[in-house]
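Mind looking over this structure? Questions follow.
A single protein chain has been omitted; all remaining protein chains appear in their positions.
Labels A and B are assigned to the chains in the order they are written; within every chain, residues are numbered from 1.
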Amino acid sequence: MVERSLAEQAADDLCRIRENRPLIHNITNYVVMNVTANALLALGASPVMAHALEEVEEMTSLARALVLNIGTLSPSWIEAMIKAGKRARALGLPVVLDPVGAGATRLRTETARRIIEEVRPQVIRGNASEILALIGPLEGRGATKGVDSIHAPEEAAAGARQSAKALKTVLAVTGPTDWVTDGERLIRVQNGHEMMGRITGSGCTATALIGAFLAVNNDPLSAAVGALACYGLAGETAALKAEGPGTFQAAILDALYQMEENTLRAKARIERD
Amino acid sequence: MVERSLAEQAADDLCRIRENRPLIHNITNYVVMNVTANALLALGASPVMAHALEEVEEMTSLARALVLNIGTLSPSWIEAMIKAGKRARALGLPVVLDPVGAGATRLRTETARRIIEEVRPQVIRGNASEILALIGPLEGRGATKGVDSIHAPEEAAAGARQSAKALKTVLAVTGPTDWVTDGERLIRVQNGHEMMGRITGSGCTATALIGAFLAVNNDPLSAAVGALACYGLAGETAALKAEGPGTFQAAILDALYQMEENTLRAKARIERD
Partner (left out) sequence: MVERSLAEQAADDLCRIRENRPLIHNITNYVVMNVTANALLALGASPVMAHALEEVEEMTSLARALVLNIGTLSPSWIEAMIKAGKRARALGLPVVLDPVGAGATRLRTETARRIIEEVRPQVIRGNASEILALIGPLEGRGATKGVDSIHAPEEAAAGARQSAKALKTVLAVTGPTDWVTDGERLIRVQNGHEMMGRITGSGCTATALIGAFLAVNNDPLSAAVGALACYGLAGETAALKAEGPGTFQAAILDALYQMEENTLRAKARIERD
């Protein structure tokens, strides 16, 4: 079942992001800081990175959404994420978590679980292996090949629906098809291009963009769906111009910047299960 | 009043940077390390990043200029900046400070003020909100939207002139027009393109390039003006080729690399107030 209402919502959200330029506070990994900041700027949002325990709460207080990403963890960063996350929740700000590499090491799996328990993010976005490591039945360790998925999104979709309900969060399992669920609705987003798997940080960028959509949309499911459709569509556009992953990186930022709301409305491939 | 002498100086500085390839020591933020290193290389300088307390003084001793940028602070990095800054001053090396996000959090405002007091940088470059947070009358907290300015450079220009005099430094307030002052002279640089606001690290890159110009020019005002004219002109050139911020990022590095000294001399738009 095609979900026109979610495509409409995505286009409206994109419009609001560009009007309001919401400040998005990112506590993220070293590898992708530059690219996610640039993607947020290209989309129309205003990114800021800050991780010191001495300032994270203040910075979160200025922001409209908080993005937590565990891609290059260390203990002080974990405490900063928890601290910023709690402040965000106290202020009613939305939080999105990217459990990068959950399932690969105990530190990552446990940190993701701790953030989920203590912060209660509105949205958790990961690849299938990462989400399976968090919601079982995997053991939560050694189940992920570094940060790349060894499972198809479909393998995680059914379990994600149950877990989303239990955790009262939206789970977004991304891959060739993205699956997004709030425990009730289970939505498929078909936009995207395989070249997105050949650039580092495409998952992390999707998470950051979800942060921007959450900043202007109170419904976490439609915000996540909209961000994924928008980023996937940018990937499709970029692939038409790119000769490889290097030119693709530039082209996908151009495509986010140039994305017209009408194009997003028309070309978002969003289906309800 | 058009300032031809400053355009001449900018072109001469660019020539000297390429001849001498000065080593520029950067203690900067995670988001922009790659892009500022690439900009310095494209210009013709030799960048190095080092932040460990155990080595910053040694690295500064090898360099011709020091760039301090507080964009992703934490306590040990602050101490490293102070330590390197003091060594630079003891050696007579120029220092430029980028007070990223001053006004957004107390940590950033206080760190910027501490560096100014303890290191006495020759040049401080920031957007209008950052500079206003440092020189008043703003309270120095909550006055900046993350790292983006909420003030026009013009709002900061007059106060900057007074403060530059009091602080015995050059203040560069950048934005659609850049204002640079040493407390006596107040210079406007009109080069630049709005796309520079759509890529992360354009302000940080301007600061790094000021470091390169300071390495070959003993007059901090003309060094700052020259760097801003050069980078702004590169932005203008890049905008002619770019289709969005992704291709713009690549094109501005190309433009810095290809910048001819005669072109900079002819197209620098530098005016005295």
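Methods note: contacts are C-beta pairs under 8 Å (C-beta built on N, C-alpha and C of every residue); 3 or more make two chains touch, one makes a residue touch a chain.
Since this is a predicted model, take the numbers as computed values, not measurements.
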For the chain left out of this view, which of A:V35, A:L97, A:L171 or A:V189 touches it? A:V35
Which listed residue (A:H25, A:R89, A:R108 or A:R269) would be found touching the missing chain in the intact complex? A:R108
Among the options B:L62, B:L91, B:A158 or B:A266, which residue touches the chain absent from this view? B:L62
For chain B, which residues touch the unseen chain? 21, 23, 25, 30, 33-34, 37-38, 41-42, 46-52, 54-55, 58-59, 62-63, 76, 249-258
Hidden partner interface residues of chain A, rising order: 29-32, 34-35, 71-75, 101, 104-108, 141-142, 145-148, 198-201, 242-247, 249-250
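One rule holds in what follows: only the chains that are shown with their structure count from here on.
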Dist(centroid_CA(chain A), centroid_CA(chain B)) in Å evaluates to 33
